[in-house]
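Reviewing the structure listed below.
As you look at this complex, bear in mind that one protein chain is not there, while each of the others sits in place.
Chain IDs A, B, C, D and E follow the sequence of writing; residue 1 opens each chain.
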Amino acid sequence: MFGNGNNHKLKIFAGRANQPLALKIAEALGQPLGRIAISDFPDFETSVRIDEDVRGRDVFLVQPTCTPVNQHLMELLVMMDAFKRASPARITAVLPYYGYARQDRKDKGRVPISAKLVANLITRAGADRVLALDLHAAQIQGFFDIPVDHLFAVKELARHVRSLNVPQDELVVLSPDVGSNKKAYDFQKNVGGKFAVVDKRRTGASEVKQGHVIGAALEGKTVVIYDDMISTAGTVTGAAKMAREFGAKGVYVCATHGVFVGEAIPRLKAAAVDQIVVTDSIPLTPDKQLPNLKVISVATLIANAVQRIHGNESISALFTEDGPGDRK
Amino acid sequence: MFGNGNNHKLKIFAGRANQPLALKIAEALGQPLGRIAISDFPDFETSVRIDEDVRGRDVFLVQPTCTPVNQHLMELLVMMDAFKRASPARITAVLPYYGYARQDRKDKGRVPISAKLVANLITRAGADRVLALDLHAAQIQGFFDIPVDHLFAVKELARHVRSLNVPQDELVVLSPDVGSNKKAYDFQKNVGGKFAVVDKRRTGASEVKQGHVIGAALEGKTVVIYDDMISTAGTVTGAAKMAREFGAKGVYVCATHGVFVGEAIPRLKAAAVDQIVVTDSIPLTPDKQLPNLKVISVATLIANAVQRIHGNESISALFTEDGPGDRK
Amino acid sequence: MFGNGNNHKLKIFAGRANQPLALKIAEALGQPLGRIAISDFPDFETSVRIDEDVRGRDVFLVQPTCTPVNQHLMELLVMMDAFKRASPARITAVLPYYGYARQDRKDKGRVPISAKLVANLITRAGADRVLALDLHAAQIQGFFDIPVDHLFAVKELARHVRSLNVPQDELVVLSPDVGSNKKAYDFQKNVGGKFAVVDKRRTGASEVKQGHVIGAALEGKTVVIYDDMISTAGTVTGAAKMAREFGAKGVYVCATHGVFVGEAIPRLKAAAVDQIVVTDSIPLTPDKQLPNLKVISVATLIANAVQRIHGNESISALFTEDGPGDRK
Amino acid sequence: MFGNGNNHKLKIFAGRANQPLALKIAEALGQPLGRIAISDFPDFETSVRIDEDVRGRDVFLVQPTCTPVNQHLMELLVMMDAFKRASPARITAVLPYYGYARQDRKDKGRVPISAKLVANLITRAGADRVLALDLHAAQIQGFFDIPVDHLFAVKELARHVRSLNVPQDELVVLSPDVGSNKKAYDFQKNVGGKFAVVDKRRTGASEVKQGHVIGAALEGKTVVIYDDMISTAGTVTGAAKMAREFGAKGVYVCATHGVFVGEAIPRLKAAAVDQIVVTDSIPLTPDKQLPNLKVISVATLIANAVQRIHGNESISALFTEDGPGDRK
Amino acid sequence: MFGNGNNHKLKIFAGRANQPLALKIAEALGQPLGRIAISDFPDFETSVRIDEDVRGRDVFLVQPTCTPVNQHLMELLVMMDAFKRASPARITAVLPYYGYARQDRKDKGRVPISAKLVANLITRAGADRVLALDLHAAQIQGFFDIPVDHLFAVKELARHVRSLNVPQDELVVLSPDVGSNKKAYDFQKNVGGKFAVVDKRRTGASEVKQGHVIGAALEGKTVVIYDDMISTAGTVTGAAKMAREFGAKGVYVCATHGVFVGEAIPRLKAAAVDQIVVTDSIPLTPDKQLPNLKVISVATLIANAVQRIHGNESISALFTEDGPGDRK
Partner (left out) sequence: MFGNGNNHKLKIFAGRANQPLALKIAEALGQPLGRIAISDFPDFETSVRIDEDVRGRDVFLVQPTCTPVNQHLMELLVMMDAFKRASPARITAVLPYYGYARQDRKDKGRVPISAKLVANLITRAGADRVLALDLHAAQIQGFFDIPVDHLFAVKELARHVRSLNVPQDELVVLSPDVGSNKKAYDFQKNVGGKFAVVDKRRTGASEVKQGHVIGAALEGKTVVIYDDMISTAGTVTGAAKMAREFGAKGVYVCATHGVFVGEAIPRLKAAAVDQIVVTDSIPLTPDKQLPNLKVISVATLIANAVQRIHGNESISALFTEDGPGDRK
């Protein structure tokens, strides 16, 4: 708004949640990560000191609030307090993964809506905008009164699948769960092939819950299971097992967020899956490595969005959610 | 908080959106509707004058924001401004129908999240709490920072269906659309019988979109189609047609909100449906009458909730959403 | 603040309340109206989609909240929610007519102050500033904490009256009501001639209310009745009748806002008035046409103000209210 | 809300602006003023210490923000900060005189709306409600989003005038200025007699500004000049002079607020006025004494309002402004 | 405010930070801890479900934000969101230890004021009031706009020291650091004896920093070192060493908060200290046990304060900080 030739320059900083991704984003932007010292005091309070001038700059803070979410979220908030008091022109919280996204409504009495709480905390700590990737529920945008740009990794993941050169008539995209249908269907529109869905609903109260596959036949096909996140991996490995039972000759698992907690790694190791494809929205630490894990970077996607936000260019032009709306 | 023996007494008022329902709620509470004069100035600005003292009272305002939604919403907001300045102890907006609920996320770039806007406006105008019925998306609760009590008419509708005495092995609950599965499934748990769903997804990009029925067979059954609202009735009449084609011997349509706009009435008149069952959350004006329309009142349900809110008793104990959560 | 060469460019958009005025303003600014799709869903919820990029732009939304006020106000609020989420640099609500302006205080117990409510709603929905024209009460500026620029059409209307070439000693400006004196007096300062006022006060409790004309004699004069708005036209047609009775040879009626509701059109048709002069702050639809209606456009006035706000130039330099202050 | 038998008891405290009035209000309420130590530090910062427990109490702070207004307003705000942190159930700011009320709009460019600023400051410092007396502009109620109770001293002043036993056909109420007409007219409705108004408007641009008296003839009458406040007394002494010139045999001046600044006392001493009647909303210090000054107390009026607010009883039932509304 | 006989009853709940203390507080209040299920999801998001009705209740949440502070603070915030949506009459955050308290100002450029951030987050999440114990800086009260009650454990600790029956002329209270003087001096006023302070300031730029003891001689005395918290124990063990060097015959260390991080336990084990006295504001887990550790409970102190807050009785009457003020 004011000042000299250095003003409003883009600066990108990162917390400790996903340094490798932040470095790649910075590299894609052609500039180093901003200097900031983040450490723990002996009592594990978070210590932050920004080591370069940020007055009037356009600051982006990369910090997915992945496991351990409370630690990474508080680190983000403490960083934002430091930035807010250092007079940048604008602070954008870049959240490649949005922790607590699944707590987006009261599914019973007297529980929190933690995804809303997180939105309130981020806003209160000083964010001017948010850049998010594949939010678990699109309504989370409405939890904010500040602008939210919502990116989708579907094109990046689809590009990898297409590079596998599976013939279109051999490819089936499989949604592992009714709740993931819409996302899987959007994915299928990007890779082609046919579509199927695992349905575990009971057809009557007295019947045992069992799985069906609805839609395209899997016999002799290459099946790509798609979901927005892999958490404990129970759902996708269940779907993979079912695909094999129905005669699939190849099985791939594709997801934006590789959360990989609880029994996820053992389950995936044991599963008859050709390849597991996730993005680097969450860092894949050594304990999360798998021989057949393929990681697709979202660094360029996010860097492009950062560049466009900084340059006041349309995000929706490029990355828009292909939403059909639901007016009937 | 203060004052004499009249304090904190419950008072119930109504806007003009659904006077019949408000009168029934008041009757169920054993008291008359509060006196308030609402009219239009010659230029159609809304004129409001509360005609009795409300200081220190516990005020409930019944106003579904149904069609014409802008008129009914503004009437609610003007009423709330009058109440806020008249010093009640608390104002609860009772919204049997929440207009703009379907605009709950940005499904494309540069559109509003009107359901969030409405939440912001209601809060800004002075509501202390909200009492809502069958919100289109449960996440709308998270659009508010004030407490929201969320009721469900499923038990009231189920009671009517059970009164039809259809044998359990002849009953099928049919979800007319994938997006309505969860609600239809909750309904089925209350009425019994089997479950099926209309699926209109394409199984491949080049194929024509066509309907399937997944789950229980409909041949010779009594089919109850369930949704949260009937707007233009295209979806439910499509499902009814399909049910008949698949051999259903009886077809019922059940929904909480009878919005009935556009081609709804002609479509429903033309449909081969035995009975259409909705609640009185929205007034069923003469132009919305159908010979086979059955209206179930939610007045007692709402009155009980009002009484419990006033008495600081648990709502969730009685009416809780039966939410399985979606952690995998 | 940021970005490329397109940044901070002025963009002007319009709701559906007064498209002709908006088009003229855009024309005066030398640019087209911004593309925005506004329509009604079948249930009459307002649908808005901005059809061009507005990131970092300086957005002006033209929407007088004229009859039907609730519809036009909600349309404005929904539009603003869409804009707010689309990341413009600034949103200015351009309100050539401010609905509910007459509800600016509690003149009795338990009524709303709707003009304040409207200010709160516009602010909550995301306006950064307001540009208004001839507010009914100047105090409404104080209802906002965001900046309000307040324009006056008095010069535009005076220019027309001067073009009638009435000799100064034949011209009398007549205030039709005590409450309108200040505005009429400001008008008289712009057109010259003499000044008179209709006084309908009773001079004693037992006396019948009757009209007097105070000030200049009307006999043989050309009388210009001036008010800020013509609503049901009872006041100005009463004044016109009185002017004729007192011997006026010509009678003109002048006002900024042609609200024209209720009996306005029949009354004005029946009145012995040479010409009725209003601005196009409110669209003069076919049902509001009169053979002797003269419409003066405020498009250039508003376009100049928009250009000055955009260019950070003083508004008060040009259009300032000529306020004497009231310290005694 | 909580607690023991002492809860929610009414407590009344006073700043230093008008201790005599506060003592009378407390007396009328049958309880002593709450103990609070207010003094100046050597550098004239205000020192406040509340000397009794106020947790859960219903606190009323009496402090007219009269001359020196900045001192009395800041004292009110500092007191409120102390109270807010001491956990009362509610704080009501009792403002028998509202300083800065005449700065209620921007009558030219680049000036403050100080009356709104004051409303914002009082709210920010922690007031839950406001009790005001004869606000200079009724729109000031709309400057607050917290509830405002607005009292009028007209009945108290009228009672005194009626006690003078002037025959109805000898009594004329005179408004000293066009801007005061409405208030003077309300007064006349309470005392009877006839009504007149001083009009100092020029009837043409070239003419000298001079006074007229419109309405009832003053010859041989007892004239009661009425205004809401007497500041420098120029207006009312001008009206008194004119009344004498027009042959009035008795002249009284009546106003709620005796501000009495600048040349007020010398002017009033020199004026041919039988009696000056004001209330004790502002303390009448020795330098403001006049031999023919009659002070009517508003202590009982305010005490009744305090008692009714505390007891959640209607204020408007008793003291409502007799507003005709201004819809035409 | 409303409701039945159960209303406004006090309910006390606890997070997982210090269950033993919470249980003791509940016991002192004569009621069980409220039922609430707190656990971790597999990805370590915090899961909260309140298992009893809290509508209209007066809720106290006990949760010191001790190490790991980010975990305990987020747990508090998630709990508060759940409570806020469950409609209690009031929520008081009971913080026996306030994490981040030492980050209370910017001691250099571009750092956070984390203690203020924490205040903002707690307020945003829904706290109505705060009850804190021995805040590191008294100014933290001013970081809140909601009421803060500030307790001091000095009397509890002094009672223990007096029970040691050290003759007054043998007792010396030693402040281990200039910054702790005021607190140590307040302690000395409660236990008697003499006063001394360790001073590690350099007396010239070129001189080595070395310790002095100012005040009472330590030779042959029983020295009680007092501070508000023991974090890494470097300061207090340094003071203990110095006391021994100066001939103290007995050395005690006294502090409210036993943070005990980093090298604290080894240092204290190695130190020539007779007894280390802390309160149970922070849980003393097995890894923090020392043979000569004496723990004084603050449960009764806090329970009394909770009871008084609930009962709207004065806290300051009992526990007030003995502040001399600092006006010179």
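Observations on the structure shown:
In the analysis below, a contact is a pair of C-beta atoms (placed from the backbone, for glycine too) under 8 Å apart; a residue touches a chain by one contact, two chains touch by 3 or more.
Note that the structure is predicted; figures quoted are calculated from it, not measured.
Here the chain not displayed is in touch, across the complete complex, with A, C, D, E.
Within the full complex, the residue among E:Asp40, E:Asp177 or E:Asp274 touching the omitted chain is E:Asp177. Among E:Phe41, E:Phe83, E:Tyr97 or E:Phe143, the one in contact with the hidden chain is E:Phe143. From the options D:Arg90, D:Lys106 or D:His310, the residue with contact to the unseen chain in the full assembly is D:Lys106. Residue D:Ile50 is the one among D:Ile12, D:Leu29, D:Ile50 or D:Leu174 that touches the chain not shown.
Mapped onto subunit C, the interface with the missing chain covers residues 1, 8, 10, 58, 89-90, 129, 141, 147-148, 309-314, 317, 327. Taking the whole complex into account, subunit A touches the unshown chain at residues 1-4, 6-7, 41, 53, 55-57, 84-87, 89. Residue-level contact of subunit E with the missing chain is found at 102, 104-110, 113, 115-116, 120, 137-143, 145, 150, 177-179, 181, 185, 188-189, 192-197, 199, 201-205, 212, 214-216, 231-232, 234-235, 314-317, 320-321, 323-328.
Basically, only the chains that are shown with their structure count from here on.
Common neighbours of subunit A and subunit E, listed by label, are B. Averaging Cα coordinates per chain places subunit A and subunit C 50 Å apart. Among the residues of subunit B, those in touch with two or more other chains are 1, 85-86, 89, 102, 106, 108-110, 113, 116, 120, 141, 145, 231-232, 314, 317, 327. Looking at which chains touch one another, you get A-B, A-C, A-E, B-C, B-D, B-E, C-D, D-E.
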